[in-house]
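Every protein chain of the complex appears in place save one, which is left out.
Let's turn to chain A:
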Amino acid sequence: MRRDIFQAIADPTRRAIITLIAFQAMTPNAIADNFNTTRQAVSKHLRILTECELVKQEQQGREIYYSLEVEKMKEIDQWVNQFRKSWETRFNQLDDVLSTLKKQ
């Protein structure tokens, strides 16, 4: 099964979870309180996020806290950057063509 950063952000609930835990580590119950879905559904999303290696779990006393692996998010930026670059190249070439056409 596909398990990477893009799988992690493919679902709106998972994107919301990412936003929630971006600032502080949270327990599964605290995370679930923010959603109208069942705790099981939230648990499933947390499991997928863990498998995508975007979140890590930490035991503190009797509670498990989920927090974000921020470094992993950079993969999205790198991927988007390729796309940005390819258009930048294309547009720079258009600059050249336009400047040639203007001289004609």
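Assume a contact is a pair of C-beta atoms (placed from the backbone, for glycine too) under 8 Å apart; a residue touches a chain by one contact, two chains touch by 3 or more; residues count from 1.
The rule is short, and it goes like this: contacts and distances are computed from a predicted model.
The listed choices are "Iron-sulfur cluster-binding protein", "SRPBCC domain-containing protein", "Ferredoxin-NADP reductase" or "Pyruvate dehydrogenase E1 component subunit alpha"; the UniProt protein name belonging to the chain that is not shown reads "SRPBCC domain-containing protein".
Where chain A meets the chain that is not shown, the touching residues are 6, 9-10, 12, 15, 79-80, 82-91, 93-99, 101-102.
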